[in-house]
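The complex appears here without one of its protein chains, the remainder shown in place.
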Amino acid sequence: MTITVKLFAILRDKAGVAELPLELPERATVATAVETLLARHPSLRPFANRIACAVNLSRVTGEAELKDQDELALLPPVSGG
Amino acid sequence: MTITVKLFAILRDKAGVAELPLELPERATVATAVETLLARHPSLRPFANRIACAVNLSRVTGEAELKDQDELALLPPVSGG
Amino acid sequence: MTDWLEILATPLPVARAIEFVSATTAGGIAIFLGTTRDDANEKGQPLAALDYEAYADLASRQLTELAHDARQRWPILKLAVLHRTGRVALGEPSVLIAVSTPHRAEAFEACRWLIDTLKADLAVWKKEIWSDGTGTWVDPHAHI
Partner (left out) sequence: MTDWLEILATPLPVARAIEFVSATTAGGIAIFLGTTRDDANEKGQPLAALDYEAYADLASRQLTELAHDARQRWPILKLAVLHRTGRVALGEPSVLIAVSTPHRAEAFEACRWLIDTLKADLAVWKKEIWSDGTGTWVDPHAHI
């Protein structure tokens, strides 16, 4: 299956890309998706333990299962306001 | 000596006057001035125990002594804002 | 001038007050507007407006003391405290507090303290004007 990964702020700058497709085995978890992404973009690894994830605009934990066409957003710690 | 008394809000409405001269014996206190005024304007008496006083723009208690030309303001409980 | 303190008889210049307290050293601006709330008297008559009267000389001196005391307690950058007199329509502001500080917690605390202290002390009186044109002076403590 294929999901879309969105990267924001420092994660986008470090990876050099804002959005990319990611091929994953069926029923892969968010944790698997993140690990696959980190392997491809090692520059993101220093941030690994502080990245929050949202799938289709809902916050999820690493155990959440993904499905085809999902939008997975990787969010660094927020700093708005 | 003569002082000027200023009345505000409900006190002015009840007395029907905003400002009046008051003749007092030398070194009369604020309490004496207020009592003299209440005798002349009995409509103010129901408010007597809740009137605050200021002389020349400073809050004072009843024991404060007055001097000629002082401006004594009688203030009902404030309700601004 | 770092404080704008005024008793004024015209509609409160809200936008100008906010501009006044803005500063590049500020991280936050807290603003409070006290507005005239709709009401009805015991005869069921709706409130038409509020009339505010001030002992302007005393109130101006009190605002100066209030600003001084607030500056002793919080790192205030700029401050505006404005109170209106005369007739104020429903929903319109009669008092404005605007405070800028380096961090937001201080702005909230100072703003809250200023309006609470102002309401307890400032030589200003409010008369409720009902739809039939009669008026009632507001007694903050009890009914005489």
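Letters A, B and C mark the chains as written, and numbering starts fresh at 1 in each.
Note that in this section contacts are C-beta pairs under 8 Å (C-beta built on N, C-alpha and C of every residue); 3 or more make two chains touch, one makes a residue touch a chain.
Bear in mind the structure is a predicted one, so any value in this text is a computation, not a measurement.
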Relative to the complete complex, which of the depicted chains are touched by the chain excluded from display? A, C
For chain C, residues in touch with the removed chain: 14-15, 18, 22-38, 90-93, 100, 102, 104, 107-108, 111-112, 115
Could I get the residues of chain A that touch the absent chain, sorted low to high? 6, 8-10, 13, 46-47, 50, 54, 57, 73, 75-81
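Keep in mind that, in the parts below, only the chains that are shown with their structure count from here on.
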Rounded to the nearest Å, the gap separating the Cα centres of chain A and chain C is 50
Inter-chain centre distance, chain A versus chain B - centres from mean C-alpha coordinates, in Å: 74
Distance between the centres, which are taken as Cα means, of chain C and chain B, whole angstrom: 26
Which chain B residues touch at least two other chains? none
Identify all positions of chain C at which a residue touches two or more other chains, and write them in rising order. none
